Each structure stands twice: as C-alpha cells, then as structure tokens.
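Shown next, in structure tokens, is the structure this report addresses.
With one protein chain withheld, the remaining protein chains of the complex are depicted in position.
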Amino acid sequence: MRYLWLRRVYQATFLALFLFLVGVTTISFISGYPVEWFLGFDPLVAIATALAGHTLFVTLAWSLPLIVLTLVMGRFFCGWICPMGTLHHFFGWVGKLRRVPDRVKLNAPRPAYTLKYYLLVGFLVAAVCGSAQIGLLDPIAFIWRAFTTVVMPAADNTAYGVYQGTRHFSFGGVIAILFIAALAMNLWIPRLYCRLLCPLGALLGLLSRFALFRLQKDPDKCKDCNACGADCQGAAEPHGTLRVSECMLCLNCQGRCPRDGIRYGFLPSPELTTDRLDLTRRRTLTAALGGLLAVPLLRAGSGSEPRPSPLRIRPPGALDEPDFLARCIKCGVCMKACPTGGLQPTLTEAGLEGLWTPILVPRLGYCENLCVLCSAVCPTGAIAPLTVLKKVGKPPHQEPVRIGSAFIDRGRCLPWAMDTACIVCEEVCPTSPKAVYFKLETVVTRDGSSKTLKRPFVDLDRCVGCGVCENHCPVYDEAAIRVTSVGESRSAKNRIMLTGGRV
Amino acid sequence: MRSTLFALLVAVPTALVTFLVARGTGPCRVDPCSPLGATTPPTAGAGRAEGTPGATPAANAAKDPDAALKALLAPPLAGFTLKAEAALYDQKGLFDYIDGAAPVFIERGFRKLAALELKTTAGGELAADVYDMGITENALAIFTFEKPPAAQVLALGDAGHQGRLAVVFYRGRYYVKLTAFDAGAEAALVDLGRLLASRMP
Partner (left out) sequence: MTRKNNPDLPLADALQRAADNAGKPRAYTRREITSKIAQTSVAALATLGLGTWLYDRETARAEPLIKMRDHRIARPAGAVDMAIARGPDAVENVRKALKAMGGLETFIKPGERVVVKPNVGWNRLPEQAANTNPELVAEVVRQCVTLGAKEVWVTDVSVNKVEQCFARSGIEAAAKAAGAKVVLPGSTGFRAVAVGGRVLQTAEVFWPFVDADKIINMPIVKHHGLTNATMSLKNWYGVIGGHRVRLHQEIDQSIADLAAMMKPTLTILDATRVLLANGPTGGSLDDVKRFDTVAVGVDEVALDAFGAGFLNRSPSELGFLARAVAAGIGTLDYKSLKRVEL
C-alpha cells in the first residue's frame, strides 16, 4: 500500500512541478528555471524531432534516462509522472462507477486500444518525412499548448496576475474544446486518451516490452475475485496475463487485491505477463502509408512553401521553414514566455502543416528588441538558441536577426493621408540608427494653407521587423505601418534587398 | 532491500525536483536578463590580486575589473588634466551619486562606476562617468534604455550619440557618459570619448 501512496505523491508532485514551471514561464519569474523540462524529458519529442531534424537537441537529452529506465522498469512515466496522465487519472476518478463488476468491465482491454500504436507509426513516418506533427497528440505538448493558450488566460480572467496583463490567443477556443474533450472522455472510460490516442504512451508501451521488472500476480493467493481489474488505469488485464505494454504501473491492482497477491518483481513467469500488442501487419502498413501521404497533403494547401502567407512572421532565431516544421511541436512554450504576448498560435498562416506553430502578431505584441526568451525556452531548437548580441547584430556578429520588414500604408498614415502630425512609429523604433525616418514635406492642406509635415519612411537596411511600430500605431484597428515576413534572415528566398543576406 | 528501494524511489525524484527548482535561483536562463530583469555578470573578480603590470586593460578586465576600470581613466590623458583621481562607486554607492536613477542601472547588471572630473588645457571643465556593466549586453541594454528617441547618432565606441553638452557611448562592457560644464569644453567631449574608447578592449 505504501507504494500506492508513493505513486499518488509522485503524481501530485510532478503535477505541481508542471504547474509551477508553467507559472514561472514569464519574463518576470523565469530566472533560471528549466521551464520546458517536461518536454525535454519526453522521449517521443526527442525521437520525432531527431527523425525529422536529424539531431538530438540538447534539452531533449533529458529523455535518454527516461528511455533507459522504461526499458528496465516499464511504463511508469504514464502512471507516476505525466502531468496530462495525472489529470486524466483525476477525471477518471471523478467519473468512477460505483459497482466493482461494472468497473472491471470498463477497465478491460478493448481491441480499439491498439489505435495509439497505429497513430504512433503514422506520426513517426510523418516525422521521417520532415514534419513534427507529433505535437498534435503528444500529451506534454498538448497540455502545454492548452495551458498557454486557454487555461492560464482563463485563470487570468478570474485572478489577475498569471500573465503580465490579460492575454488572448488566436482561436484558443479550438484548443480549449479539444482539451476539454480529452479530459471529458475520462468520464466515460477512465484514461481513454492514454489508452486510445496517446502516442507517447504507445512509444513507452513498446519500450516496456523490454522491461525486466514487471507486475505479477501470485497464482497461489489468487481466488479470482477480479478486484485487481477494477481500477486498472491501463486496461492491462492484471488478473489474466498482464499486458506489459499497457501497464502504467499505477499499482491500483496491488492496492485492490484483498490477499496481497500482486507484486512487482524481476522477470516473473512468461505465462503471467505478455509482450503482445495485437497489431496486424496490414493496419501497421496502412498507418505508415497514412503518415507518408499526410505530409504532402498537409503541404498542398495555401500558406505553405514556396508561397507563404505574408503574416507568417516567425520568432527571432527560428530555423528556415522546412527545418522549423521538422522541429516545432506546437507546444506553445515560446508563446507563454513572450513578454509582449505577440507570439500566437497559427490557424492557417503557415498552412495546415504549421497549425498552432508560433507567429508574431505585431498588433497584439511586438518582438522586444533585447529579448531572446522564446529561443531560450524552445525545447526542440526549432527556435535556435540566440544571444542578445547575435539578435541585434553587435560584434562579433555582423547582421541583426530580421524577422520581417515594415511597410507604411500611406492611405491610413496620419502624416501621409490626413496631413496630421504623428511620429509614433519613428519614436518607438529600437534600431540604431532608426529604421523609420522622416522626410520633411510641405503640403497644401484642404483649406489652402501650407503645412510642413514629418512623413515617415522605412529603411529596410535597418528594419528588423520587430513590429513595435505596428503595435503602437495610433490607427487602432489596422495599423498604418505593418510588418510582413519578407526580408526574414532565416530564408534565402523570402527577401527583398540584395544586400544583408543570411546570418 | 525493500526499504532501500523505497528510499531510492523517494530520494531520486526529490533530488530531481530539488535540482530543477534550484536551477531557478542559479544563473538566469536568458543572457542577459538585464533588459527586463537583473543578472550578475559572470566575471565577479572582486578581491583578486592586481593585474600584471604592463598588461592591457583588455587582458585585465576579466581578472580584475576594478583595476581595469581605473586603468581606463589613469593619466596621462592627452589634452586633459585630472582634477582628482577617479572615484569608484559600487551598487550601494551608486545611489549617492545618481540617486533615483541607480535601480535602472543595477537592474541591468551594473557593477561599478568610475567618476572623474577633468579640465581641458584651455580650462573648460567636464566630467566623465564610466559605468562597468559587467558584460556587453548590459552596456547595450542601458545604452538603449537611456537613449532619447531623437538622439543625434555619433560614431563612437560600439554606438554613441551626442546632445547639448553631452556625449554618450558604450564600448564592450563599458557605458560612458561625458558631460561638459561650459560651452568651451563641449568641443573636447568627442576627443575625450575617442581617447577613452581607444583604451577599451
């Protein structure tokens, strides 16, 4: 029983750690906290981005000990550590049925639970094709995205101070609905997400087939009461032949057994546990084919390369688009960290493949000139590590990192269209010398008098596309100076000027 | 055996969580935190021995930042005479010198200030404040923070600007503000700036 309690303490501790790390992911509190640690610890993110991007980013090295431990001990991560799993566990407990035989039936294996393995195969094949779509269902990326875009802003509406000011995330409602649905599924079948969909669970399940330590029942003590199956989180059949790949080591079976007939130990009898997965070759190949076809299909729509949306302004340090999409798992840690709230999940701006990847929406928040926080917290290196000197292009670096270019809309600009003085865009421009500059022009106003105005221009050799001008432009709805992605340093194609090439 | 296992199961995550949380009090993730939060420069060399005589300030800055800072302002400064030896201010002392402006500097990693009053050979009076910000990023941060939007750009140090009776620039880890007290000394500001910048690594 004390191990059962230990498991509960683990779950509470790691959920609290997760919430704490999410909470401190703001410029004011981050100091040295490794806020993206859970994602670094996630072997699925490591494997998928290594398949797509061909290297293992430093943060993801945390996943190596977890893989090794799983190979030896089984799928303990799901039952003991995973914050998303803990939430599912909790909501499964909320919706628990009263009668034990009903629960036994509900927590028995179903053929449908093999779906997660097929999903895993499909996603990994997509990763080999260069697309990190795994982030759509990976539980850590899923919960991070939901907390960034939905839970924290919602908490902020009720208790001010979670963010530095209230945040809004584009179409956060879609993410909210999916998150609520994933949790609500537990009210029907406990841990349905983990059993049916979770590709990380599937990966850990595959690894746990190597496990040297397993749960086993003692046939001498067993009187076939079936109580062990009443609360089995993984639907792993502890009463029959335990399915190692489904077992989350939650120890509910141990706690439930009236005769203390279940123990965890070194390689029990081959007849008491099984490594079998019940996958068929035909379905596995279909899943692989699905992953193979998904990538070109996702890329076929508009918004994809080679003609991206002009609004696809990536955070500074982001890799060139194909490399970026090979690594970005849409977890939203960068969006949570962004001090201005300008980093937003895409909907269509980066094509279907880039759904929920980060872009800068300058009207909501600009890119702070001396800030490199998004690159510091990115768990996969999709936003490559930057230093401030590198970002602003001070020695030893030659060129600043540009994320786009600003253009003046002369039809909306006060000095251009309304003969009214305004200097805001120039005032806030952070580069030195400023990218926005004035030319003095004398104009004849409507009443015939003449007036000298400072009319703004943009020097594209200086502009880094930070968007602070667009953000502060007094034309409230659509700014009179706007940034688009052209001129971004990371791309060799998406450029205007001949000089100032790649950095 | 079983209690060892239990102890291990308690100890390992405790150590892990402690390690992760302790990282929060360690050096800042973001290098520098200075634009929006404080950090300490990686080169805390207080109390170290004097730098090797004859070595350049550049070589000494990491080993003995105070000596390097003093060496920057050491006579002879061609064309200028010192009214007194440079006064050094640390984080606490900074309040005595610039009062309410001090937190802005300290938040950006301010380490030490060397303040100096000089005279030109023509008799004009001016003051030189050299802020050692520890690392270049911090010097850049305070430079960017203090720069007026309409400042007239001056090619001095890594970046500089010029205003009435004032020249400001930064080079490497040093942020320098030069002030003239009369119009006669104003012309000498840029000369002094170039002289100081030439001594900086």
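Labels A and B are assigned to the chains in the order they are written; within every chain, residues are numbered from 1.
Here is the rule we go by: contacts are C-beta pairs under 8 Å (C-beta built on N, C-alpha and C of every residue); 3 or more make two chains touch, one makes a residue touch a chain.
Keep in mind the model is a prediction, meaning the values are calculated, not measured.
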item: Chains still shown that are in contact with the chain withheld from the display; value: A
item: Touching the absent chain when the full complex is considered, from A:Leu279, A:Leu297, A:Val444 or A:Met497; value: A:Met497
item: Full-complex contact with the absent chain, from A:Gly53, A:Pro315 or A:Gly332; value: A:Gly53
item: Contact with the hidden chain (one of A:Val68, A:Ala112 or A:Ala417); value: A:Val68
item: Sole residue of A:Gly95, A:Gly255, A:Pro310 or A:Pro385 that reaches the chain not shown, by the stated touch rule; value: A:Pro385
item: Touch residues of chain A, complete complex, unshown partner; value: 46, 50, 53-58, 61, 64, 67-68, 71-72, 207, 210-212, 219-220, 267-272, 306, 317, 319, 323, 327, 380-382, 384-385, 492-499, 501-502
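Methods note: only the chains that are shown with their structure count from here on.
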item: Geometric centre distance via CA averages, chain B-chain A, whole Å; value: 39
item: Residues of chain B defined as touching chain A within the complex; value: 6, 9-10, 13, 17, 20-21, 23-37, 136-137, 140-141, 144, 147, 149, 153, 158-159
item: Contacting residues of chain A [partner chain B, same complex]; value: 2-3, 6, 10, 13-14, 17, 20-21, 24, 27-28, 30-35, 37, 339, 368-373, 376-377, 387-389, 392, 394-395, 426-428, 430, 432-434
